[in-house]
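With one protein chain withheld, the remaining protein chains of the complex are depicted in position.
Labels run A and B following the written order; every chain starts at residue 1.
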Amino acid sequence: MSEKIFNIDDLQNINVEGEKYIILQIGPSHPGSGHMRIKVWLDGDIIVKVDPDIGFVHRTSEWLSERREWIKAVPIVERIMLPDTVHANLAYILTVEKLLGIEPPPRAQYLRSLVAEINRITSHLYGIGIFGIFLGSSTVYMWAFGDREPFIDLMEMLTGARITTSYIIPGGVRWDLPNGFKERAETVLQYMERRLKDYEDIWVKNPVVQARTINVGILKKEDAISLGVVGPNLRASGVYYDTRKHQPYAAYPNLDFEIPTMKNGDSYDRLLIRVEEIKQSIRMIRQILKDLPEGKIVADQIYNQLNPVMKKNYEEKKRVMFPAFMIHMRPPPGEATAKVEAGRGEIFFYIKSTGDKYPYRFRWVTPSFRNLPFFTHVAVGHRLADLPTIYGSIDYFPPEADR
Amino acid sequence: MNFIPIPLIIWLIEDLLYLIIFPGLVTILVLVIIIIWLERKIAAKVQMRFGPLWVSKKIGGALQSLADLLRYSFQEAIIPEKADKLAFILAPGLMFAFATIALIFIPVGPYYSALFPSYYTILFSVALIIITPIFAIIVGWASDNKFSFIGALREGFLLISYEVPFLLSVVSMIVIFRTYNYISAVQSQLNFLPGIILNPLAALTMLIVMIRTTGRFPFDITEADSELVLGLFTEYSALFFGVGMATPYVELYNFSLIFSLLFLGGWWPLNVNVMNPLYGLFLPGLIVVIKAFIVMAILVFLRAVYPRYRLDQAVRSGWSYVLLLSVLSVILSIVEVRFLR
Partner (left out) sequence: MNIKDELLKISTNVVIDEKKAHYKILIEDPAKLLDAASTLKNLGFDHVVSVTGVDYPDKVEVIWHVSSYSVEDLKGINLALTFSVKKPEPVNHNEAQGNLAGKRPPVTVPSLVKIWPSAIFNEREAFEMFGIIFEGHPDLRYLMLPEDFYETWPMRKDFTYQRAKVFIE
């Protein structure tokens, strides 16, 4: 096990010449690789060098968004970050609202936080499931993906779509809470709390899982900061940083929640922290549903642009249809940035507008892209069987890393 | 024709019956089909889903494995160009053959076996059952693939680490029963206590070795899905693959027979003293096979509970904990024989 992290100079000095090293291409069509190729140089069973070869699902979202209208970037961005669509949607819309200068009303802020927390739970369950199947436990995989269904049904009850909801628009949100949502949400939350006990027995306290993950893939605090990793991986290494507390957005300034951090920074801590974050999200959803303020769900600037048919739809069905100006939006010239804490980490947007109908520069960085140094720096010195452990524990999602 | 060698004919018929029908090939095939289906159904029940249900809906999809076997028979067998063709083609079949062949020396009834009563059946059957993993290494070497090669290396490491504890646990039971012979061992158990109470350490060691040799979770290391594509059998297709996937279950069956004869009392509660076609021949065998099936079902259930261990953890525990357990079991049996008889 390597105790130190390779620094940048060591990367050039790893000598992998000679017949001593096996080059293993854990390639795109491999059960344990996802949509990427991991090139591994092995000395017996010890990993000497890792080269992640990404780009197999590069869908050129930035190039496309710079040649489409502003509102059309929402589906593009959502479909790239698939388990976490609401956060991608939210991050983009926060940036556009900063450029436009629109503030959504309080009820819309709370609704945004509600769907964001529901999505965080489904994203963490996805990560737990993938980690389980990489270690070989198909039970956790099936349970985690099955337990996502009640939450996805909640989203369908609210927005009509299961995963790619496109729920958040500049100025507010698109649908209001239907009748019976609060009772249904409480049932689902109680179900999840019962299930978390089962997960403790079979996943957290399983001796094989503990043997495979304790002291594997240790990332110390200073290295986590200098390598720039994000999300629960950062907090598992001991860094107290969460965008919801330090660059707050939506309803988070008014909510009462904790940021769990762990001490060791090994894979077991990364496993524990996701379970803890699910508990915090459950707590937040209960607070939101209790404290939801009354009022409109879109800002006045948008509401005044709705024509009478749309206003009737709003009164009766609590649904916002797009006014015409939103299709041909031209935000005033300027540059804006926004950060949002998704399930896997922090999404960053930087958009530059020149007053045209297309963005001039559309730049976004997803959390999995920033977690890439785990492969090159942390996996070295471990055994081959630790590569799926590290891969599963950082919850790396190739389509969002490639954008 | 002066005299018809009646004992020889009876022995021949009994031999054929034993090796081909019960508990030989036909039983093995039927049990393998049932146990594969049972494994998938048990895992599905734990995992909140249905399992195989499409093929024969009325009986809960029980013919799924038969459908899979048919599919493997009709697939195209692809042999890589750079593979070692003789080894590639022969090795899975030889693996299956040697996994089955240990059955010759295992009697499932006091008067029902494949050979004349022999005094050394325990030794012979254990020796034959240990040979099978060597062919697994040949399988991994024959296909020209790095993943199979790494799988073969892993199988080699694990084979060596868990061989000694297995033999020591068998030795401890030989010491207790004072015989090299299954029938006498079961007779001692019927007079006294089943082997699992006499020497639980040996039973535990043998269970662990069974899980390792047949590749059940948590020792699924040679076919680690997420690290090596399918371990040894990556490049195999068609019936070679089917045979390769069925072999661990055949090994499991043989191991379970040995386990139920040595530890679970064999054909207890039947105490057979008279040779009667129903009682003496088939019923003890049926009881032993049912006990073996129950052991198989329990081991197969572990798929739903545990992930897999890492190679060095398994090897290290084989040389430290399991070896210690087996040595302690030998000491325990020596102590028992000395002081309790």
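The criterion applied here is as follows: contacts are C-beta pairs under 8 Å (C-beta built on N, C-alpha and C of every residue); 3 or more make two chains touch, one makes a residue touch a chain.
Keep in mind that this is a model prediction, so the values were computed, not measured.
Identify the visible chains that the left-out chain touches across the whole complex.
If we consider the entire complex, the absent chain touches A.
Pick out which of A:Gln190, A:Asn215 or A:Thr337 touches the chain that's been left out of the picture.
A:Thr337
With respect to the chain omitted from the figure, which of A:Ile225, A:Ile259, A:Met310 or A:Met329 is a touching residue?
Residue touching the chain left out of view: A:Ile225.
Looking at the full complex, which residue from A:Lys205, A:Lys263 or A:Arg361 touches the chain that isn't shown here?
Selected residue, touching the omitted chain: A:Arg361.
Please output the residues of chain A touching the missing chain, sorted low to high.
Chain A touches the chain not shown through residues 7-9, 11-12, 54-55, 58, 60, 62-63, 98-99, 101, 225-228, 234, 239, 241, 246-247, 334-339, 346, 348, 350, 352, 360-361, 363, 365, 369-370, 372-373, 402.
Here, only the chains that are shown with their structure count from here on.
Please work out the Cα centroid separation of chain A and chain B, and write it as a whole number of Å.
Result: the chain centres lie 46 Å from each other.
Mind pulling up the chain B residues that touch chain A in the complex?
Against chain A, chain B makes touches at 43, 46-49, 146-147, 150, 217-218, 220-221, 224-227, 229, 303-313.
Taking the touch rule as given, give the residues of chain A at its contact with chain B in the complex, in rising order.
Listed in rising order, the residues of chain A that touch chain B are 22, 24, 26, 30-32, 45, 132-139, 142-143, 146, 202, 206, 208-209, 211-212, 383-388.
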